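In this view, the complex is presented without one of its protein chains, the others remaining in place.
After this line comes chain A, so read on.
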Amino acid sequence: MEIVDLSTLPDSETRYTEFLRQICEKHDMDHAAYAGMNPAAGTVAGFVTYDDAWTEHYQNQGLIMVDPTIHMARRSIAPVDWSRLERSPDFQRVFRDASDFGLPNQGVTIPVRGPYGDIGLLSATRKCSKDEWRKLFTHVISDLQSMAVHIHDNVVSSDELTNVLYHPTLSTREAEILQWVAAGKSQQDIGDILSISHRTVEVHLRSSREKLSALTTPQAVGRAIAIGLITPS
């Protein structure tokens, strides 16, 4: 696979790296990184907030070939706390020097599996005690999951071929609910109208947002109207 440096493309680096910085700020992380593999397009993409010194060291040493946060974490369906990888000799090899570069000691990698064999990995790290980390982890992990899918979908669909495959298909229920949102109804109202639970409405909305690569419901409504999945009211 060839490595596509998306930072050479207009806006790409600033877009994705800025997104990672926002994740750090929002969730009290020191650094975040994303790595994505897209076999349909034959590409690998990576974005980090790390300092240049560490990024250079990482590249010069070819650490990407052995980095367990990439090669092991992709085999999990759940977020992998780095403490689970510590015993791997490859982990030692990659992170032995990490503290010299001022890198944090606690971290998590969230694996994302896409529909076409594509895999994305969002890592977030912070320098803190184990106790602090555990509390932070519990607090932010659900949102980090959504962030991971969001950045992955965006990176993958920036490839033209994959973008065609990624054409969002909403179920009748999902379109129906978005249509009611566009008409100004609250989730509670929609649940009552459709005789389904409030939580079911929420689940369908979450699914619609992700299929439309939107972080907010208004964004999702806008995009669904733009591509003709629902009609403006």
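In this text, a contact is a pair of C-beta atoms (placed from the backbone, for glycine too) under 8 Å apart; a residue touches a chain by one contact, two chains touch by 3 or more; residues count from 1.
Assume contacts and distances are computed from a predicted model.
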Exercise for review: Report the protein name recorded by UniProt for the chain absent from the figure; options are "ABC transporter permease", "Acyl-homoserine-lactone synthase", "Phenylalanine--tRNA ligase beta subunit" or "TIGR03943 family protein".
Suggested key: "Acyl-homoserine-lactone synthase"
Check your understanding: Of the listed residues A:15, A:93, A:185 or A:206, which contacts the missing chain in the full complex?
Key -> A:206
Review point. Where the complex has a chain not shown, which of A:20, A:170 or A:190 is the residue touching it?
Key: A:170
Check your understanding: In the full complex, which residues of chain A touch the absent chain?
Key -> 72, 74-80, 84, 112-115, 138, 141-146, 148-150, 169-174, 196-197, 199-200, 203-204, 206-207, 210-211
